[in-house]
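Take a look at this one; I'll ask things after.
The complex is shown incomplete by one protein chain, all other protein chains being positioned as in the whole.
Right after this comes chain A.
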Amino acid sequence: MRMRLKAAAAAVLCLHCLGVYLFTRGFLLTRTELSAFSLPSDLLQAQAPCCSDLPSTTDQDLPGWTPPTVERVLILIVDALRFDFVAPSSLFQKKQKWMDRLSSLQHLASTHPSSSRIFKAIADPPTTSLQRLKALTTGGLPTFIDVGNSFAAPAIQEDNWIHQLVHTGRRVVMMGDDTWTQLFPHHFNHSYPYPSFNVKDLHTVDNGVAQHLVPWLHRQDWDVLIGHFLGVDHAGHIFGVDSQPMVQKLEQINAILQNVTDIMNSQKHLENTMLIVMGDHAQTLNGDHGGGTSEEVETCLFAWMPRSLPSSISSIFHPSTCGLGLNGKNICTSTMQQLDFAVSISALLGIPFPFGSIGRVNPELYALSPGSWDRQWLPASFYEDPSSDLKTWKNNYAHVLCINSWQVKRYIDSYSATSVMGFPSDDLHYITKLYNEAQSRWSDSKNSSCKPENGTIDEFSDFLLSFATLARSAWTEFDMKLMGVGLGIFIISIIFHLFVFERVHSLSNVYDNKTQKSSNHLQIYVAFLLVAVRAVSFLSNSYILAEGRVANFLLATTAIGSIRSSLVYGKIKKHDLVFLILIILIRFGIEKGMSKQAATNPFLNYDSGSDFDLKWLPSLFEGHDFVTLLPEISPMIILFLLSFLSCKYITCTVHSRYIKWVVTVGTMLSYLFIATFWLSERSFAPKMVYVIGLSLFVLNFVLRYLGILEKGETVQRLRSLALVMVSAWSPTILILLGKQGPFVVLVCIIAGWSIISSKNKGLLDDCKMDPISVMQWSLLAICLFYQTGHWCTFDGLRYGAAFIGFDEFKVVRQAILLFVDTFGISHILPIFSLPFLVTIPNSSSSKGRDKTVIFLNLTQVYLLYGLITAITTTFTVLCVAIQRRHLMVWGLFAPKYVFDAIGLLLTDVLICVSALYYC
């Protein structure tokens, strides 16, 4: 029998590992961030094939890989800029009221067709600002999980063109959305950040940019100026696109742009400046963005040079869609990938291309810069026909593309060598073949000293576009097959689990000669009904956000049901009422956590004022010292109480004298160290707590296998084993939870006691497994997770806990601490204390019980607990698979999946450990 739990738990663990692995491979797109940076000298050192002839400007010290083709760039980002905000309305079926509002851009596009261009810029999902800014600056495809070195800070660790600019001594000025200063904390010469999180504020950021922009345009001490307007995004979020505030916002932006273009036309020092007006992503008519629908990804990029350019530029522009503008002239638009932006801007400014950029220098954008028409790369004698602008340009562009391809190939090689999950090898072979072909053609044309032809450009483009397609499929597309197989394995594991559970259940009924079958069956149905309600609730994003409250609601329902049955069978016991009051306390904790979450989570509309307005309470006691002292003192008092309680129970329960002594002293010392830490903030104290906890944990297993804890009755033995195990873990978890720790642990203990004493009211047999109690245990665990201020997103991790006892950062150590903090109270403690459910109640009647029956019951409890977790997680997985195109998939569903999958695997592992330890 003992073997059965171990074998079943191990089998379930394996199945779940496989399922999680496969589903994650299909769903969570992972990309490894490479820490390498491009250096100006790379091109020469690596003997890249493109540089066989050095640039004509070699006498100067070239800071980048290509000569700069513009002097300055002015980038104005309008957050959530839809393509139809800029493009002429004649391109669309019906003129809407938000169209043609940016008339200054349309005017430029129609009057200067050879020095300005409107692009439809296609962004890649996820279309959230942070990911887009990362993509725009690094030239990569940020995914949900970018495996990198950053732990909490959002600062960009990858190579990017802002870094390259700063590195080559250019001056960058930023104004607007403060996300930029979070991403680039030390890069800007001047920055004017404005808070971006208040969605209801339409004007602060825009007015701030408008205020600083004009003075800076008259100054000369900058090379790149970035202005980021947020008002359009916020207006969309609040009022939607089809609204008057949106129209007003667009008109305000238009006025600012008109002013900017007027200044650029009049100022001599801005003659060689490229103006780029662009969106980071677009938005739906409701103002939502984040997903991959065409409304969300089709944003706009407008580029304009004040200087006139050769007229042959028109042959470079793609044959494109044109429409009549407001003034009756034709306006033409092209399409580009936002992926190409980073490398294009690097080529324009003449800086090394960012290491991780996988885009292609966009020919049209490149052609808009005057420098690309100058002879840069070859001695003048090379040209038979120096007057041909177009040939010069093509020669320049071929050089740039060659360097571009070399850089992308270098990234592919480097990525394949170091990343967690590389590309499929077949595709890599194909890409390499394309590159080699293009490269050999390039060197052939060099050797035969004829000018690079059109074919070379096409071959390089072909290579770059093929790789971009491959990268997109690896980093932005879900693998439905793998997801389906993973989900199938989850379902198989549940069937297997049910089968084992049913076998053990019928076996225990054989041992159990009393006639309580029907009642127990009813309880199992009720328990599974509760699981089903909880599981189905995951299909809606609202219930996922309110998961803590849902769990609390269900827990309260079971508690009320238990009171009802108490009434039926006799009197209301005091533990029933205590449990109800505890549930209220837990609920306040959960609501406090939710109001904290609402501050950072834009999806959660939680009105914290409505529910928790006990602010009048402190004012009653104002002026008394004890109000300020209370939060300081109360954890200490509760800690003292806890140490007293644990001391008492250890001495009562554990029978072996030496073990009792060791565990008591260890626990007391731990509590003493915790108190020392809170009073004096000494960092040795938490370290001592961790050491004591770990050594007690190891000691348990050693003693268990030496057979020292084997004495006594089965029930007593089990109970003392469980108590020793829980005492080993609780001080560590307590100190990581911080000052709320003692209170939470006390609540946990009392709630556990209430559940145990209220179980099995109708049953005479105390040691029988009660499915409702197991369900309550699991609901309580979920409530405790939320009560301790956690929630299922990555900003819900309590990063502070990772640094208790340590000041410096080491990934593994801090990750372990964070892990224990996150899952300690909700997984580790509840699962290790499950044996109490079959051993505590009324030990007098359970004396002399058959050992086999007790272990059967323990097996049932563990199997049922595992089954409950597995069912809810499977529903999370199902829901994530269904909602994979949902707006909140990256903000809500994916983090929920990650937390649940980790929780499930942890539960399985802990059940295996418990099976080894207890059985």
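Criterion: a contact is a pair of C-beta atoms (placed from the backbone, for glycine too) under 8 Å apart; a residue touches a chain by one contact, two chains touch by 3 or more; residues count from 1.
The rule is simple: contacts and distances are computed from a predicted model.
Per the UniProt record, the absent chain's protein name among "Trafficking protein particle complex subunit 8", "Translation factor GUF1 homolog, chloroplastic", "Glycosylphosphatidylinositol anchor biosynthesis protein 11" or "Protein YIPF" is "Glycosylphosphatidylinositol anchor biosynthesis protein 11". Among A:R587, A:R717 or A:H790, only A:R587 touches the chain left out of the display. Annotation: of A:I156, A:L545 or A:L817, A:L545 touches the absent chain (contact as defined above). Residue-wise, the contact with the chain that is not shown comes from A:A559, picked out of A:L29, A:L470, A:V531 or A:A559. Take chain A: the residues that touch the chain left off the picture are 540-543, 545-546, 549-550, 552-553, 556-557, 559-560, 564, 567-568, 580, 583-584, 587, 605, 609-613, 616.
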